[in-house]
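One chain of protein is taken out of this complex; the other chains stay put.
So, chain A:
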Amino acid sequence: MGKKLIEFRNVSFRYGDEQPWVLKNCSFDIYEKEWLAIIGHNGSGKSTIAKLMNGLLFPQEGEIIIDGQQVNEESIWSIRKDVGMVFQNPDNQFVGTTVQDDVAFGMENRGIPREEMITRISETLSAVGMQDYLLTEPHRLSGGQKQRVAIASVLAISPQVLILDEATAMLDPKGRTEIMQTVNNVQEKNELSLITITHDLQEVVQADRVIVMNDGEIWDEAIPRDIFSKKDDLREIGLDVPFVAILADELKANGISITKEPLNHEELLEDLWTLHLKT
């Protein structure tokens, strides 16, 4: 694993003095260049973590350190330049009056030269399939088009840390896979840390590491294969495992011995084939 980029040290947070604690003594690290998925039931604290990472909120207890700097009111302006985020509802982040302005906005703030901006606008919008909507007003887009544009805007600034909070929830499975492939390519090329908050188990499988939140606490932190081997416990806290893992279980119930917890179709088929050759 690379160098630590983000550290949460005993972080607790609540939205008001009278309100319940929604994060309770959370500690974890995020490394350079890794893809970390955060999963957890509705209201478990995932979006709150995301907002703490780019200083939209500050913890009442504990501290958050990004690239050696503590996140606080002074450091936040420089930190935000390095942390790009797509919100759960893209309407909350559109600033431009047209799609093209919206993508340009983040780059202007970072002083990217005009020539470069023009190139990146067209590159990122093509990458998400929105090149034909340059002059459209963002609020006139369909639900999925809004998410695509929001992702293009953050890819254009190529931040060191990229946080996607359910950023593909409104896309069909194929669109989702394509967009995540694009994001993943950018991540690898530019060596970013990618943090995806998602309920899509297919997507979680592809991450390097997973943090599972439960009621404001860190319930587990491990590689996807280890997380998804805890099937019953995950269901207990409102989560589930991917289709192949469910199928593998049903196969076991039918007396088929599965040697390795499968994470994708190919792994399960390979296992079945080996078994088939032996019988």
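The rule is short, and it goes like this: contacts are C-beta pairs under 8 Å (C-beta built on N, C-alpha and C of every residue); 3 or more make two chains touch, one makes a residue touch a chain; residues count from 1.
By our rule, contacts and distances are computed from a predicted model.
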Per UniProt, the name of the complex member that is left out, chosen from "Oxidoreductase", "Probable DNA metabolism protein", "Energy-coupling factor transporter ATP-binding protein EcfA2" or "Acyl-CoA dehydrogenase": "Energy-coupling factor transporter ATP-binding protein EcfA2"
Selected from A:95, A:223 or A:256 as touching the chain missing from the view: A:256
Residues of chain A in contact with the chain not shown: 15, 40-43, 46-47, 88-89, 91, 129, 136, 140-145, 148, 166, 169-175, 199, 201-202, 235, 238-240, 243-244, 246-247, 250-251, 253-256, 265-266, 268-269, 272-273, 275-276, 279
